[in-house]
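One protein chain is absent from this view; the other protein chains keep their places.
Going in written order, the chains are labelled A, B and C, and every chain counts its residues from 1.
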Amino acid sequence: MTYSYYPGCTLRTKAKKLDTYARRSAEALGINLEEIEQWQCCGGVYPSVSDEIATRLSSVRTLAQAKKAGNELLTVCSACHNVLKRTNADIISDADFNFRANNYLELDERYNGETKVVHYIEMLRDAVGFDELKKKVVNPFKGKKIAAYYGCLLLRPGNVMQFDDPENPSIMEDLIRALGGEPVIYPFRNECCGGYITLEDKSLAQKRSNKVLASAQEKGADMVITACPLCMYNLVKNGTEHDLPVYYFTELLADALGVKQEGEGQDNE
Amino acid sequence: MQRIGVFVCWCGSNIAATVDVKAVAEAAKGQPGVVFATDYQYMCSESGQTILKDAIKEYGLTGVVICSCSPRMHEATFRKAAESAGLNPYMVEIANIREQCSWIHKDMEVATEKAIILAKAAIAKVQLNKPLVAGESEVVKRALVIGGGIAGIQTALDIAEAGYKVDIVEKQPTIGGKMAQLDKTFPTLDCAACILTPKMVDVAAHENVTIYSYSEVVDVKGFVGNFTVQIKKKPRYINENLCTGCGACTEKCPMKKQPNEFNMGFDKRGAIYIPFAQAVPKLPVIDADACLMLKNGKCGLCSKICEAHAIDYTQKEEIIEERYGAIVVATGFNQIKPTQFEEYAYNTCPDVVTSLEYERLMNAAGPTKGHLQRPSDGQRPKTIVFIQCVGSRGDSCREKSYCSKICCMYTAKHAMLTKDHYPDTDIHVFYIDIRTPGKNFDEFYRRAVEQYGVDYIKGMVGKVYEENGKVMVQGSDLIDNKQITIAADMVVLASAVEPDPSARSLGTMLTASMDTNDFFTEAHAKLRPVESPTAGVFLSGMCQGPKDIPETVSQAGAAAVKVIGLLAKDKLKNNPCVAACNQSVCNGCSQCANVCPYGAITYVEKEIRTPEVREVRRVAEVNEAVCQGCGACTVTCPSSAMDLKGFTNRQIMAEVDAICR
Amino acid sequence: MQIEENKNEEFKPCIVAFCCNWCSYAGADLAGSSRLTYPADVKIIRVPCSCRVNPLFILRAFQRGADGVIICGCHPGDCHYTTGNYYARRRMTLLFGMLDYLGIERERTRVEWVSAAEGAKFAATMSDFIDTVTKLGRNRKLRDLRCKE
Partner (left out) sequence: MNNEQLRDEIIRISGTNPSKCMKCGKCSGTCPAYEEMEYHPHQFVSMVQKGDIEPLLESKSIFKCLTCFACVERCPRSVEPGKLVEAVRLMLIRQKGANHFDAEDLPCLVDDDLPQQAVVSAFRKYSK
């Protein structure tokens, strides 16, 4: 199985772990990731309003490139996933945006939303299968109580993202089970960590992140996993009232699959 | 050539404001056959009808066109008026220039032009109309009520009291419906069981009533006055004639772990069970999915205990066929399970319940004997939050678009009853609007606020979550302009009501139309609220829309009156717009009989005499009492022998021509 | 004949709608009582059931200058006469295929299911159909060859 892979800018720098382990795990699972050539930043946040055209163009370009390769487009970062998937939905449902974006980009072939955007976890569920994944686990996280942190971007808006039930998701919990851990369900797993507000109002980001961690801790979590570099930053840097370790889900995955090399200890521990 | 009169109605300003009625009348005058044309303010009024009658006599009219509202509205009115003036009623045609013209167009010129075309089409049709005489058919003097809740019980009782036979079909093992599950009823707080159970006994004891419990309607054929219905009796595995209802079998059943539906799953019942103490008929039923004997032939304990030898594991499903003159739909409602609204944590937190579940938790005959205990740990909740409008009044695909109507009142009831039992309970109600339009309703709600000190918070809840053993409710208080979080012990969701899912297939069987929410539609929203557009099918209770008990009971009575009015007739006038065979060109190919959904077409050997031929051959004959006039045969006939009276090929072609020209 | 196109006059199509009495005609009434507007180019003929619509009526309409014909019936399974709309659906499938073969564009004919409760759908369907036919322009394939009075 081959996917067009879109890492996104943060995975090249601050969130190298998210990327490295995603690639290594994919290899172990027999999934081929072909990085898209000359990809551009997705823009970081989806512009919610309908008259923002330019800010969505780079995403359309990425989507069109995946279409050329004929593969589904795989993302790992929640934010990139949200922006790309929603932009793709807009191309399909918003004729005005489709018209303007295509006219502006002047691609070889008009892009009409042909690419399917898939998140890495969806790939694990649908292409690999959690049962199959379980069979390939060599270092199960036995007895570990792991809290999945979805944040807002993977799930919302539910009708576009169609990732899971936006209020009561279970996909990351299923992943944790497949890796041998014990999922911890806590109410703030789908509430915002504060996101980019850390630059505008640090105290608000601290408040939100602490709230998330407190909720996970109250339900007995040993660690938290996330798919988003910004959530990671907020939970670690702003959620200072709690010392729950936070990992990228790919790191756990690589560890469980035995492809995490010696010396790459869980440095958040 | 007909002598046609054209009457253009203003409908006050409804038509006249957008259609130049004078111009329409003027244009009609120039049409072939039109000898008289006029306009009037309200054609349907007494004086409007007089104008029509006088003109028929004065001008010797043989055909009439009324340009007015939809024929579904007043066709019958005008036909009756014409008949009283000596004209055959089927010589009247309506041009719909209100619903299909003046109300949908804004520009006077455009609307007038269209109205003239519609008038011309109707005139062209009337040119070809022929006087029709309606036949008659027998009325079967028996009614069927589908659903045995309070609506069905009341309708059946009223029909039975008038002296007609009536059958109730109830899919549950007992009648009583949702009302039997309720504790007290608003706004008088009388006990639901105390007012319902005597009615259940009355209806069961009535000599004119037959109850088919644990049964479903599986097929409906026929038409008003003469329906043939198949009822499937599901096996109870109990011989009804032998069983004494002692209940000994239910006590000894080893499979005691089945969730009890009547108590919303809060306690358990056996595989053989009587739904509740006052069930009617008071007979046990065996849950075939749980019974060891039925599943693998091992056990048979209940059969050994039963002194009356009433247990019959071999019982099979039975189909009963019965004929009815009228059918009443009383299929009721369900409260939705708010699993789609996980922001309220219904799935994840056991102490978040729906209001019907709360009703059972409060009920003296319920799983906790009336002691309020929260489901998670059996503790008495000290702080309770009620959330209104869960799943109602929405616009997204999750919610129902309508107001469920009863929630405001039952929540006030729950709050007061809880405070009555446990005065130290803190009660908060999140509401969007309080809707109390009913007699003594607002006073009731005010009592909850003023006397009982229930805290009503205008705002909606954004998230419910569990934290440190409490149910945290985060919502907005719009009056104080604050976001608040209440640490509650229990949360009660007033989730939306929806029509019972069985209604959908029933609607198809009855060819009774439903709205987009699967509520049955009424023949007229204001003037015929208890009749379905399908003749002979009547509506009672929640199957037509959300309503409370008093409204349900009054609608049930109204439906009964309509049924009685129908059954009181010995004969019904048929629709004369039925198929007719031109036997001189019929070749007896049988194609029409194949497509006829009613079996109205038979074949006879008949001598055919035309100028060219004189022979005996097989030709089609239409049974006018059975034909419903759909017209399927007319199109299928290869020799165009079949035609539909009132909608003949030539008439429709004339309309097409008039529109296209 | 081809000069006609150069006229600046706005093209107003002539559209015939056959509506069954029980669902679609009632839906049209509901569109009216809800004051949902749609263009006046469509004129409705009431028939008891969509299965009453003889293909000849449609041919006749095109022959007499209609630019589009739409047939509206109850949703499948909801027919007042139980099965009428199924007959209509099959007959129209055949007829539309034939019309297409004759060069009358597929878009000029349509079958739609509109229930008595779907006033909004009725108005939207009509607007959309009128829009489609308007874009196609005048129907010239079938014409009345008789001498005009």
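In this text, contacts are C-beta pairs under 8 Å (C-beta built on N, C-alpha and C of every residue); 3 or more make two chains touch, one makes a residue touch a chain.
Note that the coordinates shown come from a computational prediction; the quantities given were computed from them, not determined experimentally.
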Shown chains contacted by the missing chain are A, B
Given that one chain is not shown, which residue among A:1, A:57 or A:204 touches it? A:204
Taking the entire complex into account, which one of A:10, A:59 or A:88 touches the absent chain? A:10
For chain B, residues touching the missing partner are 343, 389, 393-396, 398-399, 432, 458-463, 474-478, 481, 483
List every residue of chain A that touches the chain not included in the displayed model. 8-10, 13-15, 41, 43-52, 55, 77, 79, 152, 155-158, 166-167, 191-192, 194-201, 204, 208, 229-230, 232-233, 236-237
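Convention: only the chains that are shown with their structure count from here on.
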On a C-alpha centroid basis, what's the spacing between chain A and chain C, in Å? 50
Per the centroid of Cα atoms for each chain, what is the distance between chain B and chain C, given in Å? 31
Note: in the complex, chain A contacts chain B through residues 159, 165, 167-168, 185, 187-188, 191, 215, 218
Seen from chain B, its contact residues with chain C in the complex are 70-73, 96, 98-101, 103-106, 110-111, 113-114, 117-118, 121, 507-508, 511, 513-516, 521, 533-534, 577, 595, 597, 628-632, 634-636, 644, 647, 649, 652-653, 655-657, 659-661
Name, in rising order, each residue of chain C that touches chain B in their complex. 14, 16, 21-23, 25-26, 28-29, 31-33, 35-38, 40, 43-49, 51-57, 60-61, 64-66, 74, 77-84, 87, 91, 115-118, 123
